[in-house]
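Only one protein chain is missing; all other protein chains are in place.
Moving on to chain A:
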Amino acid sequence: MIIEGGIVYDPRNGVLGEEMDISIEDGRVVEESRDGDKIDARGMLVMPGGLDAHAHIAGAKVNTGRIMRPEDGRRGAEARTKLLRPQSGYTVPNCYAIGYRYARLGYTTAFEAATPILEARHTHEELEEIPIVDKGALTLFGNNWEVLECVRDGDLGKLAAFVAWGLRASRGYGVKVVNPGGGEAWGFGGNVKGIDDPVPNFGVTPREIIRGLMRANEALGLPHSVHLHTNNLGKPGNYETTLETLRAVEDIAASRDRQVLHVTHMQFSAYGGTGWKDFESKAPEIAGYFNRHQQFTMDMGQLIFGSATTMTADAPLEYGNARLLKAKWSNHDIELEESSGVVPLVYGRKMPINAIQWAIGLELALLTEDPWQVIMTTDHPNGGPFVNYPEVIALLMSRAKREEELASLHELASSRSSLPSIEREMGWEDIAIVTRAGPARILGLPEKGHLGFGADGDVSIYDIDPKKLDPSKDHERVKAALSRAKYTIKGGEVVVRDGEIVAVPQGRTYWVDASVPEDEAAKVRADLVDKFTRYYSVQLSNYMVQDAYVTRPRVVRAGVV
């Protein structure tokens, strides 16, 4: 296949708006293609396929959201067609809708952001049903008893061995840490208040957990860094906890050419104020710190007005949400591993807090100078559903659009944030980085997010001419074009044409197989036998995700031996 004459943005390879052909053969970008298939992309924007590095798209909590929200299900209902299966949902779409809607946006890869090992089978059962896109799942470690014990005992070797085992047991891709220690404390109705607040019964602090898991992550040389949801997330004044967390790990070095820590949905961790009354943005402080510390990355967690379904392993946070908003609430205890919660809510333009939160997400992305440090996300469906990515991109590219939006919001969005004074407007290079090249680099996927030879043949083509269109003024066109890709090509196959799905191939699932020394692995095995005998509700032999659950794996090797 040859994609002819498109205006290509491939920042990883230094291609910035050049008119050029892209050839794909056997699912990969090649120098020259033998078959005669041609796609005319003249006058159109061509980028690598989009990559979502943080979304909640599969597993127990997503399904809990669906079960709790039949009203959301009917909002996105679409009948089946000859090619497509029935769709439902807006904030919590069914599996089919997730794949189709990503593809229509020009996205070809999406990672589920939080999976407890105990529920990883469910995650993979759903990932298997998500069509078209490649996917993977990050595994939760931040409140696991084995982790807490290894950290308490200072046994880094055993911790690394357990992380490797946990990734294998969950067929997971990376180390996710959510409110470290807080999830365990929630089992007793408590939380941790900061990074030096000890976890009940274990005596370890969030600082020690984060440092331990980061060092284990780097000892194993995993493709992705630790992926952190900070303590005190969602609370006024939490930017201090966020900065304290980052300062606490400045001395740790990355083992690979990538960040050493990814802080996720930063919007929820960049709050000032002593309470909701004097709530304000501290995004400039956070972005300023990131500008001075290139070893860290973040994603936006942009808020979208309207319906959202919050779902997180941060169970105490969800308890607070449910109480504050008198909303539906699901709370879940995941045995020795995590706790979790789900709360649906509505973000309102005239709600002061929501309006400020909206501004914070944009501030973070625009004030962080290096776009390689920021990923565009909405923390789907916590900040809002991923189908709104074109809206976020239009906001990043157009100050005029931001001003129009600000005028429709509660005035505190302007006075309690720096957004009105930010002039920066992202160009297509920046957008290609924050939606493609950046997430690929941050996740450690060398074949994704670019169009160099050997890259996956994942391409998105949009019906806008970047040479003629001014995104600053014509932001409506930008949003419309990005919402319905002219073509989405997945592994060399056209899956979307003129915004409609035309083929439904099955993507692959990434997971990381990390090797560890046998003596460390043996220590972990002995601990696990003990824990499963004494505490777990399932047998160790029934616990691991078997290969049957991951029918099209893409295994990435890592480890110390």
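As a working rule, a contact is a pair of C-beta atoms (placed from the backbone, for glycine too) under 8 Å apart; a residue touches a chain by one contact, two chains touch by 3 or more; residues count from 1.
Here is the rule we go by: contacts and distances are computed from a predicted model.
Participant: UniProt name of the unshown chain, from "Tryptophan synthase beta chain", "Thiolase domain-containing protein", "Rieske iron-sulfur protein SoxL2" or "formylmethanofuran dehydrogenase"?
Facilitator: Answer from the record: the omitted chain is "formylmethanofuran dehydrogenase".
Participant: Can you work out which residue in A:A55, A:M68 or A:I334 touches the chain that's missing from view?
Facilitator: A:M68
Participant: What chain A residues would touch the chain not displayed?
Facilitator: 68-74, 326
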